[in-house]
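Once you've had a glance at the structure underneath, I'll fire off some questions.
Excluded from the complex is one protein chain; the other protein chains are retained at their positions.
Chain IDs A, B and C follow the sequence of writing; residue 1 opens each chain.
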């Protein structure tokens, strides 16, 4: 069995376990940030679990690198994988991959969602996961900072929604350097989200228009249902 | 007469009465929020009317469920209907459906609006209705809250416009948990509105460009009239 | 000569004079708002000029109504014309019409701008005119209001740019009812502007992509010079 087949097998076999591990990572991180009254023993357990998951991601990356046989050019050609190892909180975003795989397997049973509906579903899931991970990180950074306006997790979630939709009231804002760095990533996410929503809407409109030009009954806009 | 025909008849017959009921619901809610000096007797009347309309929506949902013969899978397959029962303030958004039906009936008399014009009309109506319901709810929540900046209904409407257009000055912002939850729904509405406006504009441009390429006189941009 | 021909002649002959009158109107309004130290005599002159221009718009509207022979249905079918009579500050937006006419006359001499370039030009001109008229009106309303943050015309222009681009810092915001009403119109303008920019960009991309698929050299993105 050559390396390429081995790599494919590894990817397929690890897809679900890695996703489960990424959810466990996010869950443990959330517990450590939110449950401040937890006994020290539990806190240590969750910390150990977090690091164990991280170690798993590193091992998976190393195995892929090895099997690819790409040498030193691998990290440059798989930048996103390296980012995922460095920032495991973003890993659950891979849910889109899983969702796509599951949909493909059931393709015979029921027709797949239209492209625009899938993009809106992807954007929604990505926004929720990115927002949750971001709100946790910013809350963990900001709650003890002098002059902070984000004092509760509720504030942090509220700030996240403001940011992802690019509304930006500015009633609560991060003041620490790390909090602001996370915020910049979330603003970029907000832009991409806007792009996805407007792009898929535009695409859906053009598709509907083309059908209408062919004298078929027009679709109803999605929000009108 | 089988159940499917009965369901269709029910939907057709109830379309207009349900829309009227949803407008009455919104009106009674608005009166109760805005007319604080109303005698208690009148307040109770409006409250009873509100609950009566709500009961009507629940009955309509139950009848549809029964006639569909879908069993326990019905709520999962008609999520939007369930949302409409839980949040009747959003019901008037169905005006788009009514508008569409009316337009279809008069299709012979005059040509229908172009797709992009309809989408802009839908977006406008949806924004006004969503904004009005949201401004009422946020005002009702915020006016008595400690540290609130939204003190009059005018402030609430101003905040609504800031939010739906994603401008977000932040001079007046909700501070209560429920007010912020409503705000998040309105931010999502703002995103969808942006998507509708940019998407229909983009679609209109592509259509105009295609016509122009075929050597026909180009249309004038809508804002130029 | 029948009424329809007369109406067309009237429109053609009045196009440039009406545009000139709308610029004079905007200019006189600007002088009255910005030059507070002007002697009373001059102020009265500019005020008279403003009203004279307004009277001209009303006369033009009346002539068109008369010549159209449409009776009471005219205002309903020419809503935008009625808005222009009620809000003459928005009239210079018609520059797009003039520009379009001039371009069409010189169509033989040089090829017209591509559709996307024209839309960006329209959006730019509209944004500048809408912004200038809005900044003037808001400044006139806000400068004497208690608790106002817009104190100079510079503040007003700065606030206008924040609003039209939907950035909305909120460091300066209108506090009067009329100022906020104007602001809402400008937010809607900002949304339309966003739609125009993103829509034309999207359209330009699709056009470029189609050409590229036909193996022609791709265009360079507009911002790249």
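The rule is short, and it goes like this: a residue touches a chain if its C-beta (ideal position, glycine included) is under 8 Å from a C-beta of that chain, and two chains touch if they have at least 3 such contacts.
If you're wondering where the values come from, they're calculated on a predicted model, not measured in any experiment.
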| item | value |
| --- | --- |
| Among C:10, C:61, C:74 or C:158, the residue in touch with the chain that has been omitted | C:158 |
| Which of C:22, C:137 or C:198 contacts the chain that the document leaves out | C:198 |
| Residue in contact with the excluded chain [from A:25, A:61 or A:169] | A:169 |
| Subunit C residues touching the omitted chain (full complex) | 154, 158, 161-162, 165-171, 193-194, 197-206, 208-209, 212, 218, 220-221, 223-225 |
| Residues in subunit B touching the chain absent from view | 166-170, 198-199, 202 |
| In subunit A, positions touching the absent partner | 80-81, 84, 93-94, 96-97, 100, 115-116, 119, 122, 126, 162-163, 166-170, 173, 177, 180, 183-184, 187-188, 190-192, 194-196, 198-200, 202-203, 206-207 |
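Just so we're on the same page, only the chains that are shown with their structure count from here on.
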| item | value |
| --- | --- |
| Taking each chain's C-alpha mean as its centre, the one farthest from subunit A | C |
| Subunit B against subunit A, contact positions shared by both copies (same if over half, else different) | different |
| Between subunit B and subunit A, distance of the C-alpha-averaged centres to the nearest whole Å | 30 |
| Gap in Å, rounded to a whole number, between the CA centres of subunit C and subunit A | 42 |
| Per-residue overlap in subunit C, given as positions that touch at least 2 other chains | 166-170, 198-199, 202 |
